[in-house]
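Notes follow once the structure below has been shown.
All protein chains but one are shown in place.
Note that the chains take the letters A and B in the order they are written out, and that residue 1 is the start of every chain.
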Amino acid sequence: MEKILQGNKILLGACYYPEHWDESLWEEDLRRMKENGISTVRVAEFAWSKFEPTEGHFTFDFFDRFLDAAKAADMSVIFCTPTATPPAWLTNQYPEILNARMDGTLLSHGARRHYNYNSHLYRRFTAKIVEKIAEHYAKHPAIIGWQLDNELNCETDEFYSESDTIAFREFLKGKYGTLDALNEAWGTVFWNQTYTAWAEVEVPRPTVSNSVNPHRVMDYIRFISDSTRSYAKLQSDILRKYIKAGDFITTNGMFSNLDNHLMVKESLDFFTYDSYPNFAYCLDEEPRSYMHFKDRQCSRNLSEVRSISPQGFGIMEQQTGPNGWNTRIQAPAPKPGQITLWTMQSIAQGADFVSYFRWRTSTMGTEIYWHGILDYSNRDNRRLAELKDIFKKIQCIKGAAGSVYQAGFALLKDYDNVWDARLDKWHELVEKESESGIFQAAQMSHAPFDYVYLDHAPDAQALFKKYPVVFYPHALLLTKERVLLLEEYVQMGGTLVLGCRTGLKDITGKCPMHKLPGLLQKLSGADVLDYTFVSPDDEAVIVEWDGLELEAAVFNDILEPLGSAKIVGTYKNNYYEGKGALVYNEAGKGKVYYFGGAFKRETAMVFLKKLGLAEPYGGIFELPESCELAVRKKENALYYFILNYSKTPAKILLKKEMQDLYTGKRVSGSIELEPYGTSVYV
Amino acid sequence: MEKILQGNKILLGACYYPEHWDESLWEEDLRRMKENGISTVRVAEFAWSKFEPTEGHFTFDFFDRFLDAAKAADMSVIFCTPTATPPAWLTNQYPEILNARMDGTLLSHGARRHYNYNSHLYRRFTAKIVEKIAEHYAKHPAIIGWQLDNELNCETDEFYSESDTIAFREFLKGKYGTLDALNEAWGTVFWNQTYTAWAEVEVPRPTVSNSVNPHRVMDYIRFISDSTRSYAKLQSDILRKYIKAGDFITTNGMFSNLDNHLMVKESLDFFTYDSYPNFAYCLDEEPRSYMHFKDRQCSRNLSEVRSISPQGFGIMEQQTGPNGWNTRIQAPAPKPGQITLWTMQSIAQGADFVSYFRWRTSTMGTEIYWHGILDYSNRDNRRLAELKDIFKKIQCIKGAAGSVYQAGFALLKDYDNVWDARLDKWHELVEKESESGIFQAAQMSHAPFDYVYLDHAPDAQALFKKYPVVFYPHALLLTKERVLLLEEYVQMGGTLVLGCRTGLKDITGKCPMHKLPGLLQKLSGADVLDYTFVSPDDEAVIVEWDGLELEAAVFNDILEPLGSAKIVGTYKNNYYEGKGALVYNEAGKGKVYYFGGAFKRETAMVFLKKLGLAEPYGGIFELPESCELAVRKKENALYYFILNYSKTPAKILLKKEMQDLYTGKRVSGSIELEPYGTSVYV
Partner (left out) sequence: MEKILQGNKILLGACYYPEHWDESLWEEDLRRMKENGISTVRVAEFAWSKFEPTEGHFTFDFFDRFLDAAKAADMSVIFCTPTATPPAWLTNQYPEILNARMDGTLLSHGARRHYNYNSHLYRRFTAKIVEKIAEHYAKHPAIIGWQLDNELNCETDEFYSESDTIAFREFLKGKYGTLDALNEAWGTVFWNQTYTAWAEVEVPRPTVSNSVNPHRVMDYIRFISDSTRSYAKLQSDILRKYIKAGDFITTNGMFSNLDNHLMVKESLDFFTYDSYPNFAYCLDEEPRSYMHFKDRQCSRNLSEVRSISPQGFGIMEQQTGPNGWNTRIQAPAPKPGQITLWTMQSIAQGADFVSYFRWRTSTMGTEIYWHGILDYSNRDNRRLAELKDIFKKIQCIKGAAGSVYQAGFALLKDYDNVWDARLDKWHELVEKESESGIFQAAQMSHAPFDYVYLDHAPDAQALFKKYPVVFYPHALLLTKERVLLLEEYVQMGGTLVLGCRTGLKDITGKCPMHKLPGLLQKLSGADVLDYTFVSPDDEAVIVEWDGLELEAAVFNDILEPLGSAKIVGTYKNNYYEGKGALVYNEAGKGKVYYFGGAFKRETAMVFLKKLGLAEPYGGIFELPESCELAVRKKENALYYFILNYSKTPAKILLKKEMQDLYTGKRVSGSIELEPYGTSVYV
């Protein structure tokens, strides 16, 4: 059986649903997969009823037959726990296992992900089905690894059942010990919310203007993350007892209200992502807008995945066809070349395993339009032909397997700020603008970068060794530990770039009585005297920096320098015309910039250029903005991936001779990349 | 008493609410109605409390007095069963009779249509009130017919009470017999929805992303249609026992999730429609858009009604004033001439009875702004004067009574596809575009057409005899029976026009593993190799057909010909440039076109012209696009109705001398029709 992520091969897979098809189709399906380069299938994530058709009655024949067929076809199998869709007998008999809306309305059987993680009963049923399955199938030679559940926190990442309230109380007791500590942490003295008994504490519930104490919501999100992780760990702990040596445990998708990094550390061998770049072309999108980054935006997500799973990662579901439900999401078919483009996008960003969703389009259910490689008719089609071609390309670039993505700088994040930006609309606005702005500017200036989560950060030394510059755009929440790390990083010679609103909050989301940017005031040398949103009645606010003009979008901090720091950028308009907009400071061997606005794309581009981050491979390539450049390194070889996201050809210039891995030929000079075309050079 | 729909007269009526007015007004009201041409009143559809003021206590005096007054005034009466608004004592005592929202919230007393059809209790109360009323009033000489309930499925066509769940289970047991059959039909193996006990089966309920198994929803809609029909039949069966010979049973309005055709067959003598063309001018409409078809769109609905009730039909509520509720719908007054226009629109499309809503505007309740002919003040007004003028015109065209609408082609439909297009957003998009496109192109090229529902179709011979060409634009669901009928129709010499997505599904809404267009592949000679939505990032997709260019909107099938078929239209752009867009085939004496897109208005116009359907009366008339032409035939006389929907005068050309029925004069040559003007020529 072919094993994935061994560092020596890039492999392809497919999602397959044996229970959806007549068994007579299996053998032929497996044969055609293999013939077209697929060496792995993922199965069983929605198949609970195939294992436990009624409560307590277990049957294993069905997947025994399938696994034997896979073995016979030399097809590796990733086996799933089926907990994402509890059976009807369970939801009907035990409605307490259901998730609820905030107002208490139970979510019903008939779709998926309608359960909650905290029902003791559901945990018991989960443990039993996982144990039974593991016990029975784990030793099967076709199996190479396991997927937990399916897309944890997909569809919804909020839980309001009674079980959740009970578990939330336990979470809070564990965290705070006493109600006094909880009242202090949540600032319940505001609007008289003081709790006098644990029974008074609930998950967020309907209020008059749909607003609930933000510190309570912050802890509620942390609680959801904890619940999700512990639910994953419940399953992985059981599986570990049974799986064969060398078999892996993973889960798929990257969803919110969840510390994915920690889940990987606690429960998984590596992470897999579900990549659907075609969402960018759905009927309710407007991809023609100048600012729309279309399918290329997916590279941002893949960079996050790389951060979550530094040990390497795979794509468990890679888009192969039009996507859609019968009730929503109307998407076109991928254009010829796009399946290749999206596969190479995944690989360029670090994936060495790409499993396509799905082998053949479902003939039934909500996802009849969520197409697979094959259409309903089962005949060979142009998408299968493209898959076959991808398989050839994969062979050409197999040397890249196990190579490491090369980033020129890092964008720092942490879950506290990610979650705060969800619940805090003021935070959200600057965060969205800057995250999108920096990503897009980096893409357009061919400057690969990494995400680094400070929750799970390396020490300052390791950080500095990898990244001479880090952006930490709007860390409203700061902790002493993170600030210490940043101070050390700068002392060693790192360059730290901060944006407006930094340091406003403590870990609870409350705003300490300090001068801004709070814990980072000393390091940044910036003092925020005043601040304001840019109102719809205002003109765009412009900053001058060494003769360059850049916009300070969304929100403005009005700055003065402290100590050795100095103003290097000033506002050109609004009531703070002439006041400080950009403060520069030095500390040890390093530098700190504090910018009083959000990093809009063009603004971020100015920073990348001024800090020498733009076009890091400009000595080798001259590339149009429409092309992504990604670089992976293995031993001494650098693999340059060039991806053309445009529907028109792209002209690229190789300033030195290199090898085109698809053709094996040495090439240089002006080269035209076809629409949606990709190349890999060494 | 004047009887309606006897084929010898076109008659006018009014909706009247004796219970809304002081009895002293009745005599004068009836006298003024008669004076202005109204010979029929409809009464009692919301008057339950007048018959049964408290549970089990029945009183009949009130309507006895009214019926006697009507008799004395020589006014015919259409009497209604009052079940559309159960009394407060009933809803309060027996909340189980109420309809509910999907989340279970009961709908409350205080508006209308808040009951469900499946509560046994409500059926018992219904049977009793209908029986009591029929028993008491049926022999009254003023009564000429009966209306069941009022606007079944208006306001809402979804029902989620507990009674509905119970009845849904019974419906399914009857349909499938076993849970195995149901699981198979609904594809419950997808997302592990397999049912193991009937108690697990419910009407659709809230799910995480508001999506419920589509096959279950399809059966749920069929169940609603069944419930509604059986509720109507419950009432008509009782009425039939009591009504006088010659008196009719009807109901009014044309609402969704209901097989109106079958309801007519089972329970009614004919169908009546409620026509409110002024919706097109409400404040939330945008009638200035070039594509907006305004009040003329109502002719589409009337064509549907003609299909539902081939034995003839009436208008039970024809708009006479501004419409609106106090909470929504802000509509202007009809312009002078528009009441006449809309009346003639109804008659032109086949109605021989037009009853105006309502005699006098309500002085109370939610509908204080749903104006009648008279305003609150009760004085003669311009609308009453227009009514008087309409009455004169009606006399002039009385020869047309009983005549039959003449259609040059048919648009085929069936409830399976109508309902599937409601629940399937992919289906809905092509359906809406083509239904609107073909209707508007037909109107603008003065090419009258019929709807034919294949659920209740004539045999192929009858179809071919009436219609040389039929469109069946996007029949995603096909059945063998319907395909057989189409094959016979084409063999005989008919021309069949199909559009993209045809044949995708079976009767359950699942997608069989066949090549598209599925059951129609043989007849059409088309093979769909690939398909895609037209994405917002794409240019409009153009097809070339014999040197003409037409757009293939919304969704594209990429085609190859089979057997004797050939490509006659090719795509000019997108990734399938040069591939087949229109396949032409011949079978027997007939022809089949398969077009790979939706029929946008301009596209439909190309088809009408190419197939010789446009301007079928072009030898007689030259008409501007703003005028509708409708033709009714009786014995050897053809009645040409010309309706000017524009607020400016329309120039029409009569190429031969004809009689203008309004004036009795012989006319020919260039004629100017006033704004909103109408003419009838023989």
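The criterion applied here is as follows: a residue touches a chain if its C-beta (ideal position, glycine included) is under 8 Å from a C-beta of that chain, and two chains touch if they have at least 3 such contacts.
Every value quoted in this text rests on a predicted model; they were computed, and no experiment measured them.
Of B:A331, B:V470, B:A526 or B:V568, it is B:A331 that touches the chain left out of the display.
Checked against the full complex, the candidates B:G110, B:G246 or B:G578 give a single residue touching the omitted chain, namely B:G110.
Among B:S209, B:S256, B:N378 or B:T479, the one in contact with the hidden chain is B:N378.
Considering the complete assembly, chain A touches the hidden chain via residues 103-104, 186-187, 189-197, 199-200, 202, 204-216, 423-426, 429, 504, 510-516, 529-538, 575. Although one chain is not shown, part of chain B still touches it, namely residues 19-20, 46-49, 53-54, 82, 85-89, 91-92, 99, 101, 105-114, 155-156, 281-283, 285-288, 294, 322, 324-328, 330-333, 335-336, 361-369, 376-379, 381-382, 647.
The criterion applied here is as follows: only the chains that are shown with their structure count from here on.
Inter-chain spacing, taken between the CA centroids of chain A and chain B, is 49 Å.
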